[in-house]
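Can you read through this structure? Questions will come right after.
Missing here is one protein chain; the remaining ones are kept as they sit in the complex.
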Amino acid sequence: MTLIHKPLNRRSILKAGTAGGVALATPTIFTSSAWSAPYLNEPTGAEVTLGFNVPQTGAYADEGADELRAYQLAVKHLNGEGDGGMLNTFSSKALGGNGVNGKKVAFVTGDTQTKSDAARASAKRMIEKDGAIMITGGSSSGVAIAVQSLCQEAGVIFMAGLTHSNDTTGKDRRANGFRHFFNTEMTGAALAPVLKNAMGTDRKAYHLTADYTWGWSQEGSIKKYTEALGWDTVAAVRTPLGAGDFSQYLTPVLNSGADVLILNHYGKDMVNSLTQAVQFGLRDKMVNGKKFEIVVPLFSRLMAQGAGDAIKGIFGSTNWHWSLQDEGSKAFVKSFGQEYGFPPSQAAQTCYAQTILYADAAQRAGTFEPCAVAAALEGYDFDGLGNGPTHYRAADHQCFKDVLVVKGKENPSSQFDLLEVVEITPRAQVEYAPDMEDVKGDLGTCNNGA
Amino acid sequence: MTLLDNQFEGRQAPGAKPVKPQGGAPAFFSAWDLHAYYGESYIVQGVNFDIREGEILALLGRNGAGKTSTLRTIARMDNPHLTHGEIWLDHKPLHSMKSHEAARNGVGLVPEDRRIIPGLTVQENLELSQIAPPIGWTIERIYDHFPRLAERRSQEAVTLSGGEQQMLALARILARDVKLLLLDEPYEGLAPVIVQEIERILEGVKELGITTIIVEQNAIAALHLADRAVILDMGEVVFDGTAQEVLDNADLRQEYLAI
């Protein structure tokens, strides 16, 4: 069939091209998944690819490494290898240990370097080149929000890793994004009553805050809840991220009249500011007739290891801890511990849980189509993943579960046993309405990326 | 003031007139076809001359003729950069050496502006000059002949007067065993009274029989001290003869020296 008629001009080529194109496309109209909505990176072979985007370099590389270990363990369990871990204790039995929707789970990894640009670039690469159908991971709220927005634009699901700022499921929430880890609002609600019991209601607080989205979020939440108790906020000072030497910020605290220091710092910042605060004798001070206290609202076992002796007696909150005695936690600790030789961190637990939850939702929906998976996660109630009964709220894609209030142990029995759980705050106490001032946002509609 | 002692063994006795070597033996000092650049600027454009042992050569010319550059090239400093030519001193090839090697082989440059090292005392400046061999006079000996320096031995050297600094610069070189003394504008910036003092010192140095090249804007003074004269113009040699010839020839002086 001669498609090209003389004379050769633009119109004739266009005509020929269109005719050729229709001819070439005809077969695919009949073999594609015409019976469901088309979506990006639909797995056509025997495998489905997940993208694990974690900080492999940069200040949070150690947390990223733990996240990666958890992801790899989850993939093993999904594919039926190992001892099954929390799949055995999970309330949903949709997964059979033979992959998801009949496909073996494979994965690719990316390095966020704890920077938003690098994170977006590596997520983009995993979606476009490696065909990842879901992206997960990260240890910084700035990074999580950036990657979540990219996944929304591209049309894949984003299962957040460790991100604590309200904004991730608050003002920056997205229909393709889901967070299991708790937020600063829940930390504030859980910590406040414990602080009231331990320190009373007549306290003057001084905040040192890391100057970026997560710092501001936590400072705001803690202020809100402590002021409601009757505490006075003497000052809230911003410190540059990665400051290193906090002595110049700590000296004003000494004579400010404050008797509680709240460190809204994470990672390296927290290790430094807490150690230096203790060096300045803040723990031994008496102010206003009361013992001076230090609170670190969010910290992890890894950071506690970094802070050494300084963490003893310090109050904080975490999403999970390996000493919990419910079946899910014990199974996970056993599985992870036997695989790697040390217990999992809270970052590991949330990442493992997110992977299982995604796989389970896809299995229940019978497809990997983002909108269908999202619908399966929205409003979902589950248990057995280490936090007790948990609800994945539809309005903002945030998990609601019990929150742990922890304290640095005075006499650790081993190098891992640094925190003790002083209170498990029940879920009902930390719930809030999705349109509350600090956390409201527009979810938008899900995107299949077709 | 006379400097009588001479410990330079194996050389001609002080005060004796140098004898021209027979049979075309190589001169004590030879500069053959030197070409040197300051960066892109072509400064020394083919300079040749020989000096016999013990002779004093006055290197003259107008400003910018290339006199200081020639001295610095002979002293093997980093700039100007020697691109072509050979320099021989007492059968040693200087052209392949760096400045410190040349100094160890007998070259002693007293730079324009003296270059007394700041932060060091007079004593330290002298000690510095005796760290590398070959060593010449002892420091005590130097103090004997330069009592003004002895008085100021613990003083910061840069606080000395112009004339005293010039004395120190010369003393530094005498503290080393120098075969070729290069004097770059020794009288520059000095009051006439001081100039006379330095002149007397240089006459004493002359009696030691050290081969010398003197560059000096004050051509007449240099010519009175020197045996021979070489005049440079635009980086090239335009006259090579005795100092007396230049002193006698007013036209020559007018043309190339504007005096």
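Going in written order, the chains are labelled A and B, and every chain counts its residues from 1.
In this text, a contact is a pair of C-beta atoms (placed from the backbone, for glycine too) under 8 Å apart; a residue touches a chain by one contact, two chains touch by 3 or more.
As a convention for this text, contacts and distances are computed from a predicted model.
Participant: What is the protein name, per UniProt, of the chain that does not appear here: "histidine kinase", "Sulfhydrogenase subunit gamma (Sulfur reductase)", "Branched-chain amino acid ABC transporter permease" or "YceI family protein"?
Facilitator: The chain we cannot see is, by its UniProt record, "Branched-chain amino acid ABC transporter permease".
Participant: Touching the left-out chain: which of A:Ala94, A:Ala121, A:Ala198 or A:Ala235?
Facilitator: The missing chain is touched by A:Ala235.
Participant: Which listed residue (A:Asp202, A:Asp309, A:Asp381 or A:Glu437) would be found touching the missing chain in the intact complex?
Facilitator: A:Asp309
Participant: Taking the entire complex into account, which one of A:Tyr212, A:Phe280 or A:Tyr432 touches the absent chain?
Facilitator: Result: among the candidates, A:Phe280 touches the missing chain.
Participant: Looking at A:Gly96, A:Gly244, A:Gly257 or A:Gly444, which residue reaches the missing chain?
Facilitator: Only one of A:Gly96, A:Gly244, A:Gly257 or A:Gly444 touches the chain omitted from view, namely A:Gly244.
Participant: Spell out the interface residues on chain B facing the chain that's missing from view.
Facilitator: Spelled out for chain B, the touching residues are 75, 77-78, 98-101, 103-104, 108-109, 111, 115, 117-120, 124, 127-129, 131-133, 172, 176.
Participant: List the residues of chain A that touch the chain left out of this view.
Facilitator: Residues in contact with the chain left out: 57-62, 235, 237, 240, 242, 244-245, 247-249, 251-252, 254-255, 268, 271-272, 275-276, 279-281, 284-286, 302, 305-309, 322-323, 330, 333-338, 343, 414.
Criterion: only the chains that are shown with their structure count from here on.
Participant: Measuring from the mean C-alpha position of chain A to the mean C-alpha position of chain B, what distance in angstrom results?
Facilitator: 79
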